[in-house]
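Just dropping this structure here.
Let's turn to subunit A:
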Amino acid sequence: MSKVKFTYYPGCSSMESGKHLDMSVRAISGRLDIELETIDDWNCCGASVAHVKCGPLATSALSGRNLAKARQQGTADVISPCAACYLNTHGVNESIRDNPKTREEINEALSVAGLSYEGDLHVRHVCEVLVNHVGNERIKHEVTNPLNGLKVAGWVGCQTVRPFAGTERGGNFDTYHDPKFLDNFHEACGAEVLPFEPKTACCGGSVSVYSPDKTLGLMAKILQAAEDVKADVISTPCPLCQVNVEMYQDRINKEFGTNFNIPVVFYSQIMAVAFGMDVKEAALDKHMITPTKLIEKVKK
Partner candidate 1 sequence: MTKPLPQTAARKYDLGFAQWVYDNIEGGDRISLCMQCGMCSGSCPIGDQMDNGPRKTFMMIRAGMKEEVLSSSTIWNCTQCYNCTVRCPRQIKVTAVLQSLASVAVAEGYAPQKPTLKFSKAFWRSVSWFGKTDERIVTAIYYFSYGLMEGFRLAMANLPIASRMVKAGRMGLLLPHRTKAAGDLRAIVAEAEKIQNRKRAGS
Partner candidate 2 sequence: MSAETKKPGVYLCSGCGIGDAVPMAALEKVATREYKIPAERCKTHDYLCGEEGLAMIRADIESGEVNQAIIAACSPRVNVDKFRFDGTQVVRANLREQVIWMTEPGKDDTEMLAADYLRMALVEARKVGLPSRYEGESYSERILVVGGGLSGLTAAREAATMGYEVLLIESTSVLGGHSRRWSKRTPHLPPYREPQPNDMEELVAAVKGESRIKVCLNTRVTKTSGAPTDFTVELTQEDGAVTEERVGAIIMATGWRPYDASKLGHLGYGISPDVVTSVQFEEMLATGAPKRRSDGNAPKTVAFLQCAGSRDDDHLPYCSSVCCSASLKQAIQIREADPSTSVYIVYEEMRTPGVAEEFFRAAQAAGVIFIKGKVKGVTAQDGLTVKVDDELLREEVPLAGLDMVVLATGMVPNAVLPVDDDGEPLPECDINPMSPIPVAGYAGEQPEAPTGQPCVTYKGAPILNLQYRQGPHVPILADGFSDSHFICFPYETRRTGIYTCGPVRRPMDMAESAEDATGAALKAIQAVRAISQGRALHPRSGDLSFPKINLNACTKCRRCTVECPFGAIDETEEGYPIVNPTRCRRCGTCMGACPVRTISFDNYTVDMMTSMIKAVEVPDEEEEKPRVLILACQNDAYPALDMAGIARTPLSPYVRTLPVRCLGSVSLLCVSDALSSGYDGVMLMGCKSGDDYQCHFVRGSAMAQERMMKVGETLQSMMLEKERVETFEIAIADAKNLPDIIGKFMETIDSVGPNPFKGM
């Protein structure tokens, strides 16, 4: 397979709390003949709270600028590893493409910076590209260090699949309530896939960031389910899921009298280890809760 170039939108979490997602995605991409060219001087997508203060158009303008910048770099598909970045960028792209009124308004705003964008790009999630473009056979082919015996609870979360995974432009790559792609990734890596009932449960998203008191219970349920199936790690594609469930475990233990200490990693880190990469390449040193069992599997 020859290399295919994608325009890459890492998103803000890639710089701090979710840098291990960015690092591991970049690491596996190289092995899967995916060339990532980052959007030059990208900005924030607005995440899930921007609209509240400034309304829908100003929020859409954020993605509008990113898309305009991406288009300047060519017509390659734009991909993002972050659920919220994908959701916003894909959504805005679709409405610029399908809704002439939105297109006109956003372009009016972009014009003050000398930019424009007509909606002719395709915005995709990294996972969708792995499913539809790369395929599991190819992933399996790259595995040099099968993770036999590693018990993985695959936790997809919300926005990676909802609301676009079942749409044509979203790549129709899986279902909303029982997605299989994540388990398939882990299986391809030789890991033991655990039945994980809350696989599309919500961690509380950004509400967990500013009002965790309301959502600790949601996260506790997810952790409990992982403990019930004796997971070595929880694996997720979403940077906000990862950080929420990792950083709040102490507080959850305090509130609910539990004793959770379950590492939460990204599927891309699991893939990196299976592809034979080391702790640094797989960014396994970036965890608040060390994924010991996964690190043990790293090829010496």
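Criterion: contacts are C-beta pairs under 8 Å (C-beta built on N, C-alpha and C of every residue); 3 or more make two chains touch, one makes a residue touch a chain; residues count from 1.
Per the selection procedure, all candidates are chains of the complex that A comes from, given by their letters.
The structure presented is a predicted model; accordingly, all values stated were derived computationally and were not measured.
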Message: Can you pick out the candidate among 1 or 2 that touches subunit A in this complex?
response: 1
Field: Sites on subunit A touched by candidate 1 in the complex
entry: 12-13, 15-20, 41-44, 46-58, 60-62, 64-65, 101, 105-106, 108-113, 115, 158-159, 162-163, 166, 176-177, 200-211, 214-215, 218, 243, 247-248, 250, 285-288
